[in-house]
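With one protein chain withheld, the remaining protein chains of the complex are depicted in position.
Presenting chain A:
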Amino acid sequence: MESPILAIENLTVAYRLQGVWLDAVREVSLSVNAAQTYGIVGESGSGKSTLVQAVMGYLSANGAVRQGKIHFEGEDWLNAPRRRREQIWGARLSMVPQDPLSALNPALTIGEQIAELVRRHAHLSRRAAHARAVEMLQRVKLPDPEGVARRYPHQISGGQQQRALIAMALASPELRLLVLDEPTTSLDVTTEAAILDLFAELQDSHRAATLFVTHNLGVVARMCQRVAVLYAGEVMEDAPTITLYSMALHPYTRLLLRAVPRIGDPRPLQAIPGRIPSLRQRPSGCVFAPRCAAAIELCHAQKPPLERAVEGHLVRCHRWREIAAGSLRLEEASAELKRREMQQAEIAFFEQLFSGEQNGAQATVMRADHVRVQYGVRGLLGRLLGQKPPFRAVDDVSMRVLRGKTLGLVGESGSGKTTFARSLIGLIAIESGEAHLLDMPLRGRPRQRAKATLKAMQMIFQHPEESLNPYRTIGQTLRRPLMTLSGMSRAEANRAAAELLRAVSLPADYLSRFPSELSGGEKQRVAIARAFAAQPALILCDEPVSSLDVSVQAAILNLLAQLQQQHQVAYLLISHDLAVVSYLADYIAVIYRGQLVERGTAESFFMPPHHPYTEALLASIPLPDPKARMRRIRLTDDQPSNIVPSGCRFHPRCPRYLGDICRTQAPPWQRDRQGGYYRCHIPPDELAALQTEPEG
């Protein structure tokens, strides 16, 4: 058997914090062979970043390896002197980091940043190194590699930056191990899919081993042959990908797989209660025991060993034999299935609303008619000084949101979905068209609006830490809308605030806590409680779970669904994540470059025909199932956002591009059999036929 490229043995890495050593990675062993792609899956706090740093031989100053060994190509990597490591970094061991923009030096051109690595290791001339850099940029399929080489990081898109970093990581012909640290996490889903395609293709051409670190189970399923699941710094389970996804033996793995929203699967998500233990309060027994439904006394008392269940399948659980035998069933979740059967009458009603007819106003909570929003309107002085021309971020968007229903608004970053929400709130002026909330016009800045309007519409934002005032206790935060908007007395507000906390499953003593004492998921619960405090008719949820861990995401989504049922509040759910939208939404609208391109019920949405853009979005989602075959429909990188293409706005990227008609004529709305609408030149039957064709 050939010796592994990377061998980690019993590795423990700790950080020294206030004089105490805290283990971030504990007793991890794994080995990666040539041409193998090894996945490391973990949520935040799992120790995966620390593991990456240890593998790279670049721990932060307060971190240290406390025990164990790392061998790189048989060489003692932990004790290699700095000189030796400098020879290996970039030449035989490379990393692609998470956030491409911050990983590139803003003051150097892309070409130079690659060329300097080549010069360092291959001792080529400046000219030859530059040529090599351009060649690498070509290999990662960047259009105009010469041009990209001359550009600075801020001049290219996020997807292109990540490609440049991949080009850099692969620039050395001697590369033996490629470490990918959440390489697609900060990218849009269509860009992510394209980057994953690229990795898959490049894997065939370089023989290097790959260590793929991510929180995304879908990405792992697609990319990796083998996966280790990391929790609180320890390996919980380590198995071939197919095995792990079909017969996971660890309760944590199983729960993790159940916590991922899947498109078209209406079952409630299985949230994992609790959170990853902090480094200071590591449980003495099994680290997962405090959150484990199957934990018994033994689990709390004694740490389970990492056992070999079958050849090549390791698991750290006292009860894996029962799980394997099927005598311990973890999936017996009691939560009721979310019912979303729509009656025929309701569909008809919905169609009327979308076609713009005024009808049944009492059920309509919010309606927007032909809303346009423009950015960067120049004054006279601005025009003289050459400011950029204005840019229409939202162009003729109409929609209805119904009582107790969720409308999901889906789009990539820059599509105008957040701008639309901001225009409803009044943070940016509506240029033309109008929006009404319960028949009250939405006009003017928030402080110019009537109290009733403010009360009726509340917001939940992506980053709870940024939307909660760090200097106010949770109680103060919750009391404020109760007193100002609902006119309660202080005592009443106090009682109501405690009630709200209970509704979002937080203990009442959190009232006196500050946001910094809460986890991300708990903060988002507070933000939800605050939104509900005013008893609104509509809540705008702007990416409500995208900053949260998978297991917490599920709990928040369940909470939103449950509160909606109780209070009959309407949601306008804005997200780039189709899985999240499909879980909550009754209706879905897709926005592209400021215009809606598809709208319909959630059911019809996932059935062909799709707008080609929707089709590409659906095809881009990495499914948490290694056997799922991805449909290969990919979008080219987006173009500069201030140039609006003629005809159909999507035509430059469209995989179903017809020809001149797409370039010159704006497409009409078409109605498909399921009652959904899309804006495209291709008729429904033809489009549906194209999209149901089996891929060759």
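Methods note: a contact is a pair of C-beta atoms (placed from the backbone, for glycine too) under 8 Å apart; a residue touches a chain by one contact, two chains touch by 3 or more; residues count from 1.
Here, contacts and distances are computed from a predicted model.
A.B. asks: Missing chain's UniProt protein name, "Peptide ABC transporter permease", "3-methyl-2-oxobutanoate dehydrogenase (2-methylpropanoyl-transferring)", "5-methyltetrahydrofolate--homocysteine methyltransferase" or "NADH-quinone oxidoreductase subunit N"?
C.D. replies: When "Peptide ABC transporter permease", "3-methyl-2-oxobutanoate dehydrogenase (2-methylpropanoyl-transferring)", "5-methyltetrahydrofolate--homocysteine methyltransferase" or "NADH-quinone oxidoreductase subunit N" are compared with UniProt, the left-out chain turns out to be "Peptide ABC transporter permease".
A.B. asks: May I ask which residue of A:Asn79, A:Asn105, A:Ser512 or A:Gln665 touches the chain that does not appear here?
C.D. replies: Answering carefully, the residue with contact to the hidden chain is A:Asn105.
A.B. asks: Which candidate, A:Glu73, A:Glu116, A:Glu135 or A:Glu322, sits in contact with the chain we can't see?
C.D. replies: From the options A:Glu73, A:Glu116, A:Glu135 or A:Glu322, the contact with the absent chain belongs to A:Glu116.
A.B. asks: With the missing chain put back, one of A:Gly90, A:Gly111 or A:Gly218 would touch it. Which one?
C.D. replies: A:Gly90
A.B. asks: Footprint of the hidden chain on chain A, which residues?
C.D. replies: That gives, for chain A, the contact residues 56, 58, 82, 85-91, 94-95, 97, 99, 102-108, 113, 116-117, 120-121, 152, 154-155, 165, 168, 385-386.
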